[in-house]
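The excerpt is restricted to a subset of chains, each kept in its original location.
Chain naming follows the written order as A and B, and within any one chain the residues start at number 1.
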């Protein structure tokens, strides 16, 4: 038996779910996880439900194989293997967001790479990875629904921050819940900017060094966004107003 | 005389109207129907009004010819024949949504086909059908305003989930109210993704097998979206807040 996760961490994950909904990264689908704070071989993820509705009691603990410790009969996400296998392959990753973030999907289905178009997407300095599930398993339902597919996705991701999943969505990682949320939101914004820029002419992207320096700099500014997002997500539009 | 429809089904249809408005599928125009639960030769559809304002008492029962049983003098939709003729031609269909969903219209007027660009639009595995009213009836007011036009539309739809109506809108079907709403919302989202992807490069769509498997998988997850949509639609923005 492992220790209970830090209460503040659980609350942060709940908040992350609401923020990701509020900023259009997730709709009824998509999910966010965080590595267990005292047991690196486990992670926290909501039960199978719309992210915007997640509350503290909906958070379930999983091992890296995607087996739930405390689901108590509740349904879990079919794609929990995305999270487990990335945590296994990437000790530096502390949080993972999987989504169907709309501006990103056209890149995956056309094989275009996301690049750091501005300093806020410095975390994309290595560009996006691309996962073609058909190469791994032929015709499927497109979901990363077992450990083998999860491991293949993690391998495609490599050391990058973002992997595009053809015909499906994308997965982004971070060194904390807040960074993963930041990266998810700015991946979506950056994709919109890059699409538009590609239509206007030849695009000058950040160099590797510019991207690295910008990402390092943004790391010191993340509180500023988080404070705003926390307030903005506090009353999503579907909540009854009293 | 036929039995009254199930109260819960009527409430679900009312909710569907609000959800379709909340997610931009319908505006002042468009309509959603469901086949009568105890009389397959009848269907339920609101009286002639904006979908967002529909309440339980606004639901009228029609036979498949589009004749109202209980309109009691209230105006009915000019295009009720879309619904009747599709229910007649497609025993598997339990709900129909007709709309002017904006991202879909450019496909109809250019003769482009909607394809399953991601797993959420697996129900588009056979692609979209196209209805050219001019081929059937020459120059008209574009509306499917009688049984002959309704039957021609149903014939164009064939066994597919979606038929584009040139210069007008589209109609999507489902095996329940919830599926029809799901298909309508994801048709709109999928059209936006496909348009954008077509501008970025050559698009890899889901294969028939991928689409079929994805659609089957989504069928088990529909509650997740429905719970979210139900809450999101509970307080549309035009409602006075007390």
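As a working rule, a contact is a pair of C-beta atoms (placed from the backbone, for glycine too) under 8 Å apart; a residue touches a chain by one contact, two chains touch by 3 or more.
All values derive from a computational prediction rather than experimental measurement.
Trainee: Count every copy of the one sequence in the whole complex, not only the 2 placed here.
Mentor: 4
We adopt the following convention: only the chains that are shown with their structure count from here on.
Trainee: Quick check for you: after a Cα superposition of chain A on chain B, what is the rotation angle, between 0 and 180°, in steps of 5?
Mentor: That pair's rotation angle lands at 90 degrees.
Trainee: Okay, in this complex, where on chain A does chain B touch?
Mentor: Residue positions touching the partner: 27-29, 48-50, 52-53, 78, 100, 102-103, 105-107, 109-112, 134, 139-143, 166-169, 195, 198-199, 237-241.
Trainee: Within the complex, which stretch of chain B touches chain A?
Mentor: 116-120, 122, 189, 192-193, 196-197, 199-207, 209-210, 213-214, 216-217, 221, 224-229, 231-232, 234-235, 241
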